[in-house]
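As you look at this complex, bear in mind that one protein chain is not there, while each of the others sits in place.
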Amino acid sequence: MLAALRGRIAAAPWIWSFLGTAATWLVTVSISGGRGGEEIISAALTFSAFTVLVSLGQMMVITTGPGNVDLSIPSVIALSSAVAMLVMDERAGMIVPGLAAAVAAGLAVGGANYGLIRLLRIPPIIATLSSSLVVMSVAIVLGRGLKIKPPQVFADAVTTKVAGVPLLAIVALAAAVAIAFVLERTLYGRTVSAIGQSRRIARLAGLDVERASLLTYMLSGGLAGLTGALIAGFSGGNSLDQGAEYLLLTIAVVVIGGTSVSGGRASVPGIWGAALFMFLIVTMLNASGVSPGLRMLITGLIIIGVIAVGGSERAPR
Amino acid sequence: MTAAGGGAAPAAPPAGAAAEVFVDLRGIAKSFGAIRALRPVDVVVRRGECLGLVGHNGAGKSTLMNILSGALSASAGTLAIAGEDLTGRYDVRGAHRAGVRCVFQELSLCPNLSIAENARIAHPALHGFGWRRRAAALMQAALDGIFPGHGLGMGDVVGSLSIGRRQMVEIARAFTETEERARLVILDEPTSSLDATAADQLVAAARRFAAAGGSTVVISHKINEILAVADRIVVMKDGAVVDDRPRAAFTREGIVDAMGHAVERARSVRASTATAETMVEVPASRRDGLTFRAARGEIIGLAGLAGHGQTDLLLAVQARRRGTRVAGDVALVPGDRSTDGVFPLWSIERNMSARWLPHLRRGGLIDLGRERAEAGAWRERLALKTPDLRNPILSLSGGNQQKALFARALGAPARIILMDDPMRGVDIGTKQDVYAMIATEAAAGRTFLWYTTEMDELFHCDRTYVFHDGSIVAELAAAELSETAVVQASFKDHSVTDHAVKDPA
Partner (left out) sequence: MPRFLSWSAAERLLPALTLAALLAGIFHQQPRAMSYFGLDLLLNLSIPIIFATLAQMMIIAINDLDLSIGAFVSLVACIGSTLLTTEPVLGVLALLAGIAAYGLVGALVEWRRLPSIVVTLGLSFVWLGLAVIVLPTPGGRAPAVLSTLVRVKPPFAPLPVYVAAVVALLGWLAVSRSSMGVVLRGAGGNPRSVARAGWSMLAIRVSVYATAGVLGTLAGLSLLGLTTSGDANIASRYTLVSIASVILGGASFTGGRVFPVGAVLGAMTLTLAASFLTFMRISPDWQIGAQGFILIAVLALRALLTRWKETS
């Protein structure tokens, strides 16, 4: 009985993140005396939507195997928010081109990341770190320290709600469903999981390893690019440090969500669960009035605790 | 016992020590959850004795040896070494102290360290000032003693060595002694990557070790090897010991019978199904080498000493490297399951379908129904032993995992099938099934490039190319094939006497 339950949970490691989310929400609501539960959920959905969008890309990268991680996400967000705002230039007609340009910038950085990894045989951590430095410089030069406002229509769109649900959350949910579908039903998705288990075996099994790696880094860059534009729209313009928090956050979300750090196994539902969880923890600690230092301390302990309880990660070989 | 020892090798164990029991396993049992890997078994190993241990995959040999080497603890039973009951306080360190060494099937050297440094890993006593020199001397002596003419430098980094040479280092390390003596060496499939010369050298060394009073346990699927080296043979089946007699009481057929499978079919030259259409052509890598050619419907054997370019040729064909001509889709059956074959996180079904995916697509999407149906068909065809194809691949025994890998390659519409010594550690029953299937598929027009380290398997081929030092040195038609012919070709420009001269023993 207990063993069966354990097996079920092992098969769905993302369950922890949702349990954690529910518990955190309950605590938060009880701290505030039972009020504001709904607003908290709405805010959580909005802010988690950004996290989910970037983390989906990070998840795909991490799934391609040990050592694969995209450290260029914060720089891409900084760059793409500047690109989007420059192209839109407060004109409603330029929203679509602006978004396209932001995504294109992200795709380009992703492609460059892959190029560095492949051509120079640099470990992905170092490749994406180096490229992020360059990208950040480009973002600085482009932005010139000016904050350009988004077109009003765009700003309204990213904060709007459809049937009470933030539009952004719907977009992020659609993206998550699409990624889950890609993983299960496309040659590319299966290849990503295969190379995460062993690049060599995937190659010997006749799968196109290089194409899948390229697409994965481009996907991560593209999603970060889109998120950058959305964040700029949401927060009233571009700025350089908009992406900073997503470096560690995406990795934490991916792993707490049950994706295997050693590669090969992605967990899409866990991305949502963990993103909500991470947001609600901060909300809960804010609500209980703890100091910023203590808040970070507790956040860290929770990350360690979750992973210690939920996940023995290394393959049993 | 003495009669058997005399029968296998002239070296008689020292008088008096002959009957002394070194390892005494009584009623040893082991369960993994609900699975009983070992029923209570009794096995003894005497001093100066070489014990052969045979049985199919999953018969419990490795579990028993893991218990003896301290890597696993038994669920029940007692374990005594040199008369001392160590039950309950026996672990890896305890095994080392007692002089029990194990050469595992999967190599357990550290690839980033040198040969000498790897000796240090095995010997806590190698420390302090000058430990490097002592470690190098220790390994040099062991290698010289067992594999004269090995040509290895003690500073060589293990990762840069061929798999055969790594195995030599691994074996030699098991026989090294510091203040901890080597009293019992367990050799689990020790010759799987060794060439014939090195394998013979190892058998001789094991006999010398026994003559000096040491004990060895040899596990091998190569029954001839067991017959050549063992004083006594223990046969295991389904987690129990089913036979335990002196070597002289066994015949090859007797062992195979006891293991529970029909005697291997008599060998016969197969009727070739080759056609005139060339499917693969690889130009000679050197001026004096031969060009590789394979026709439609042909089964080509790749022979020669391990690591002499056979796998490289297969990989060149698979990657369609420049110069190779490959007329059709290629699929590969890997031999080393853990590094080249199995996706450990995936189900059996997904492991099978990995190579079929491009063909399972409809409108760009994988047709899950077809994937399941085709995997199911292969389960029937290969008699894969599993209740559910959605079970993890690692829930299968090695032989059944290998079957899934055959399904992966053969289930794809590939015209050319590459096989990289795919029968390593596979039991005889599975082998026979697969041999038959290869013949059928060749008759249906598929081309097989088959690298094998087992001489017997070359008799299933239409032609055999013999490799030496990265190029093809001989081509043998099925009618010309014999062990002597292959060995002669393998040593063509490399006289065997070269090795004998350096022998310090």
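Going by the order they are written in, the chains are A and B; count residues from 1 in each one.
In the analysis below, a contact is a pair of C-beta atoms (placed from the backbone, for glycine too) under 8 Å apart; a residue touches a chain by one contact, two chains touch by 3 or more.
Please read all numbers here as calculations on a predicted model, not as lab measurements.
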item	value
Selected from B:P124, B:G153, B:G323 or B:G445 as touching the chain missing from the view	B:P124
Touch criterion as defined above, residue of A:T51, A:T64, A:S81 or A:S131 at the omitted chain	A:S131
For subunit A, residues in touch with the removed chain	66-67, 69, 71, 116, 119-123, 125-126, 129-138, 140-141, 248, 251-252, 255-256, 261-262, 291-304, 307-308, 311-314
Contacts of subunit B with the absent chain, listed as residue ranges	69, 71, 91-93, 96, 102, 104, 108-113, 117-118, 120-122, 124, 126-128, 131-132, 159
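The rule we apply is simple: only the chains that are shown with their structure count from here on.
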item	value
Intercentroid distance (Cα basis), subunit B paired with subunit A, Å	45
Residues of subunit B defined as touching subunit A within the complex	318, 330-332, 334, 338-346, 350, 354-355, 357-358, 361, 364-366, 368, 394, 408, 412
Interface residues, subunit A side, partner subunit B - complex	184-187, 190, 193-194, 197-198, 200-202, 204-207, 260, 264-265, 315-317
